[in-house]
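Note that this complex is displayed minus one protein chain, with the remaining chains in position.
Chains here go by letter, A, B and C, matching the order in which they are written, and residues are numbered from 1 within each.
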Amino acid sequence: MHPTRDQRLWMYRQMVTSRYLEERIETLYMEGKTPVFNMAKGPIPGEMHLSNGQEPCAAGVCAHLGPEDIVTATHRPHHIAVAKGVDLDAMVAEIFGKATGLAGGRGGHMHLFDERVNFSCSGIIGEGLGPAVGAALSRKMQGKSGVAVAFMGEGAANQGAFHEALNLAAVWQLPVVFVIEDNAWGISVAKQASTAVPRNDSRAAAYGMPGMHVADNDVDGVFAAAGEAIARARDGQGPSLIEIETARLAGHFMGDGEDYRPEGEKAGLEARDPIPRYRRALLEAGLLDAAADAGLVDEAHERVEAAIRFAQDSDFLPAEAALDAVFV
Amino acid sequence: MHPTRDQRLWMYRQMVTSRYLEERIETLYMEGKTPVFNMAKGPIPGEMHLSNGQEPCAAGVCAHLGPEDIVTATHRPHHIAVAKGVDLDAMVAEIFGKATGLAGGRGGHMHLFDERVNFSCSGIIGEGLGPAVGAALSRKMQGKSGVAVAFMGEGAANQGAFHEALNLAAVWQLPVVFVIEDNAWGISVAKQASTAVPRNDSRAAAYGMPGMHVADNDVDGVFAAAGEAIARARDGQGPSLIEIETARLAGHFMGDGEDYRPEGEKAGLEARDPIPRYRRALLEAGLLDAAADAGLVDEAHERVEAAIRFAQDSDFLPAEAALDAVFV
Amino acid sequence: MTTTSTGTRKLTIARAMAEATAQAMREDPTVFVMGEDVGPLGGVFGNTRGLHEEFGSDRVRDTPISETAFIGAAVGAASDGMRPIVELMFVDFFGVCMDAIYNLMAKNTYFSGGRVKVPMVLMTSTGGGYSDAGQHSQCLYATFAHLPGMKVVVPSNAHDAKGLMTAAIRDDNPVVFMYHKALQGMGWLGTEKGATVPVPEEAYSVEIGKAAVAREGRDLTLVSLGAGVHHCLRAAKALEAEGFDAEVVDLRSLVPLDRETVRASVAKTGRLIVVDEDYHSFGVSGEIIASVVEHDHRLKAAPARVAYPDIPIPFAPTMEQWALPDADKIVAAFHQMLRNH
Partner (left out) sequence: MTTTSTGTRKLTIARAMAEATAQAMREDPTVFVMGEDVGPLGGVFGNTRGLHEEFGSDRVRDTPISETAFIGAAVGAASDGMRPIVELMFVDFFGVCMDAIYNLMAKNTYFSGGRVKVPMVLMTSTGGGYSDAGQHSQCLYATFAHLPGMKVVVPSNAHDAKGLMTAAIRDDNPVVFMYHKALQGMGWLGTEKGATVPVPEEAYSVEIGKAAVAREGRDLTLVSLGAGVHHCLRAAKALEAEGFDAEVVDLRSLVPLDRETVRASVAKTGRLIVVDEDYHSFGVSGEIIASVVEHDHRLKAAPARVAYPDIPIPFAPTMEQWALPDADKIVAAFHQMLRNH
């Protein structure tokens, strides 16, 4: 399955937007955290997991999804939220903890819920898989369209929830796609030190479902694999599993010293940064020229800047609002 | 790997002993429970899960094990406990809740611990797998001999613990064997309604470990497969997974109406009862004659009767002993 | 659907739960049931009996033994327009799936600022007394009630069970419905007669968060829930013979907790004994006592509790029965209270 010109540009735009968003978050996150790094300080406190380098996973999958489709993401959610069309203003405001944020600041960056586009994420490894299966079940029972996609890291594929969710989805032949972003690391633990098989797509066989693999962080490759899997799901042919070789260009979270990386790894990953690569590919394919690229990039940046301004200009909820929204 | 004459007779004896033990338990369990079946009544209260029909799994595996090897079993543990050499008197006394029981009556039939032969079992599905992996790790770290075997039902292969334990055992290449007793049912739910693949041994590939299958509840087949797997484990070649087609001749627990069984299933299973089949095979192979058989059976029965007498003649602990043994 | 209330038809809790569920399923196509053995078997404890026959395999789903997946799936379905009723067969099994319960089911509404609803019922059996030992006999009431974001109800009789079940299904929030095995009216688990009471045929709600005064009295307040309520009622009867008039408060709901009803009762009687089959420490009994005395500590006597000791539940009936709360222990606690003051 090959992406059209528009699809390729759409994917490129998502990647550029997400990357710029995270570059800006990175800067803003560090405000108030120097010279002494203290997570509690600054306009964006708490843990911060950046997805720099993993944008192809999000863009290539979400290119096939509409607002009615369900996505569950992880503790590293920004690239997916962007590509799924989460309201950028409300999302950034949530990351800042503001009243105008998706949850009024109750959730923060690991808990982004946008029910308008059926997006959610969470902070426990493997936690989104069951809900994705359940949303797919809901669609099937209600006879409504829509597929569910559960994103996870390669480390999550060793969590019990992975096994249970894939089996359940397969037994019930539900319209759900499981997407593993293999960035080779779970915090400081390398995939080969934690996973008994080299590739998790081989685990699909344990559930009688198709397993697909995308090498080299290739967004068009993701598009192709996800396209097939999602088409199968929409067609009532049940779940699939995809593993994507991707790259975590940053640390696990901000503040991570990354001493566990083998020498040279980071430089190698940066040299293969998927965004410049895709830009070159689009330029070479004549789908983009320098001017169009600059325009697209500017537009993406402006969207991000607008969202950041929106967030910064927003107020916090009154502190007592902490007591609200426990129950509806 | 073929069992020797002695091994075959040993396996036959274990099966006969376990079967007779459970026939007696069945009778004793019903004391006080008629005309109204109330689990709380009678000399053996509580749930009772019989293993009638599943004896080949226990005998064929334990034929390769000594007291130093570790076994973790399930809520359906008797056949395995017998074959692993758990002290029969203390085991039956525990099933009766007596002071002379393995735990003084604190555990009951789902919680049989005999540290002298490294046997334990538990009531939560999949719960024994992690401990088996840990015991195997302990042996490896201490440089001590001994393998660990974790038994489970086919229903347990859909529990998250299965996945995590197999992966961990494989990553660390530990001397552990996972044995699935596939009796086709998890309470009232058929395997094909709960399991996405027809055979769980195919799941071994998800952990890069050998998967083996034994058809038709064949004790010699179990012996062969287990022999290979255990030899690999002893040899430092890591874990294996075995699935055995077996049969639950009784209900899930005593009191189960078994209405969910397809018509004729039970009669079919009884006709293929593995014990008479093995008896015939041994007779045909000339390893046994009618007299030797009668002698072996009598001896087994007498062992069981002695254990039951022991249990019946024992006292209960004083009730306040409930407070002891929470901590050592 | 019959809407004539007879007022005399008695049901077991198991049948009351099934009836509430069936009525909700008839009314609302988004209500469905899933769990282990809830289908043709009708639930190990009988509370889904008849549902599979009436509603079929699509709406009454047997699951694999995968609690994390199917409870997580219920959360996903609940946020997508369905109203799942999901069963955790024994509450003792919470350890394999608590994350889906307390971190997803209970928190997604908060994490979404109230925009994502999770209208689901998690029903689960509690309690011992029939020698099912330490992994099949626990109550764990406080384990659930301690963690924010889920309502927790514990009925003591079939009338409340039906009404609370209906309320739970209709509630837009997650509700944990904890039913005590000894009250189910399944003969094989023994049967507490007092739990099988007249139940109206039509659907009705019992408000979640309101305790009931199961018996009025002047001299002593007994507070309990589930099976404990029946021990209290028996104790009250025994004390009546001694000339003491005990009030019995049936909490019915732990979250929200009706502290007002408890406090009002103790304000009247001046004496408090909390009866709980869950573990003694860091549990229901401590919370009730604290809730009373932080409000007003000037009681006639030090409050007391009759709770399950801090030990795993032993198998042998001698030990188990000795450890369980019962009417005698409540009476003894009251006698002790009189001796102390």
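Here, contacts are C-beta pairs under 8 Å (C-beta built on N, C-alpha and C of every residue); 3 or more make two chains touch, one makes a residue touch a chain.
All values derive from a computational prediction rather than experimental measurement.
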Missing chain touches which shown chains? A, B, C
Quick one: say which of C:F70, C:Y102 or C:Y130 touches the chain that got left out. C:Y102
Of C:V213, C:I311 or C:A332, which residue touches the hidden chain? C:I311
Looking at the full complex, which residue from B:E22, B:E47, B:D89 or B:E164 touches the chain that isn't shown here? B:E164
Residues of subunit B touching the missing chain are 70, 72, 101-104, 106-107, 111, 113, 115, 118, 120, 122, 124, 127, 129-139, 141-142, 148, 160-161, 164-165, 167-168, 171, 324-328
May I ask you to list the residues on subunit C that touch the chain which is not drawn? 68, 92-103, 106-107, 110-111, 134-135, 142-143, 145-149, 254-255, 257, 279, 281-287, 289-291, 293-297, 299, 301-305, 310-312, 314
Residues from subunit A at the interface with the omitted partner, ascending: 36-40, 45-47, 94, 97-98, 104-111, 122-126, 155-156, 158-161, 186-189, 193-195, 255, 259-260, 316-317, 319-323, 326
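One rule holds in what follows: only the chains that are shown with their structure count from here on.
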Chain-centre distance (mean CA atoms) for subunit B and subunit C, in whole Å, is 35
Which whole number of Å gives the spacing of the CA centres of subunit A and subunit C? 40
Multi-chain contact residues (two or more partners), subunit B: 158-161, 193-195
Numbers and ranges of subunit C residues touching at least 2 other chains: 63-64, 66, 68-69, 96
